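Only one protein chain is missing from this complex, and each of the others stays in its spot.
Each chain carries a letter (A and B) given by its place in the written order, and its residues are counted from 1.
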Amino acid sequence: MYYEITVSTPQKVAFVDITDKIEEVVKKSNIKNGVCFIFVPHTTAGIVINENYDPSVVRDILASYERMVPSNIPYTHAEGNAPAHIKSTIVGSNAFVFVRDGKLKFGTWQGIFLAEFDGPRYRKVWVSIIEDK
Amino acid sequence: MYYEITVSTPQKVAFVDITDKIEEVVKKSNIKNGVCFIFVPHTTAGIVINENYDPSVVRDILASYERMVPSNIPYTHAEGNAPAHIKSTIVGSNAFVFVRDGKLKFGTWQGIFLAEFDGPRYRKVWVSIIEDK
Partner (left out) sequence: MYYEITVSTPQKVAFVDITDKIEEVVKKSNIKNGVCFIFVPHTTAGIVINENYDPSVVRDILASYERMVPSNIPYTHAEGNAPAHIKSTIVGSNAFVFVRDGKLKFGTWQGIFLAEFDGPRYRKVWVSIIEDK
């Protein structure tokens, strides 16, 4: 089963919680047990699974990435979004979550984020679910 | 096939080699060829595949993460474990390894680690193996 969803990102750099959107896709698929694969077809965005409860966690994560990959130093890439490419490779463009009993199976505090590093804009997220028989 | 294993971590920050535990799961599954998916349901731990032979490698990796994400600077997250969340997103919460002839297929020096960033404690690792027919 293969699906595409669209995500609107609010600013230059942000984590957008897409857990509910992915959960909807799982429901549509009617697959009870399997693995849900999530892929971002962009080179300045990524997928992160982490805490989606206390927003201070995401704030600290983004500040830390900015410290590791500062925006205010020179880069050779002419488009001005080199830090966004670099951060994307650190978090990665893909992740998977297990599906059990027709639902995504997470730890207590986990959610799925689209990691936007060069917004605001509309992003695609591709999803494929493979059944575990 | 879906399994859960428990891992005890020895201190605040550590890589715990879980290769043998995952290998046991593969054996139990009776799957000869496929992909073994490994997922940590925690937001302050991750999964890393790297050298499990010379312990100085892990020591250098952990020291380097500490340099990238220092513990001794202010973070907004009130629980005091912001660096653990950040490091978890850098290594990622999931990875896969191929299964061939009933065993995990690694390169010469590779093993699977649970990356603990906020221990010591008991952690869960979830494993699912999908057959490649």
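Definition applied: a residue touches a chain if its C-beta (ideal position, glycine included) is under 8 Å from a C-beta of that chain, and two chains touch if they have at least 3 such contacts.
All figures in this text were calculated on a predicted structure; none of them were measured in a lab.
Listed residues A:7, A:69 or A:97: the one in touch with the omitted chain is A:69. In the complete complex, the hidden chain is touched by one of A:5, A:63 or A:86, namely A:86.
The set of chain A residues touching the chain not shown comprises 1-2, 37, 39-43, 68-69, 75-79, 82-83, 85-86, 88-90, 92-94, 96, 124, 126, 128, 130-131. Chain B residues in contact with the hidden partner, per the touch definition given at the top, are 33-35, 48-51, 54, 56-57, 59-61, 63-64, 68, 90-92, 95-98, 100, 105-110, 130, 132-133.
As a working rule, only the chains that are shown with their structure count from here on.
In terms of their C-alpha centroids, the spacing between chain A and chain B amounts to 20 Å.
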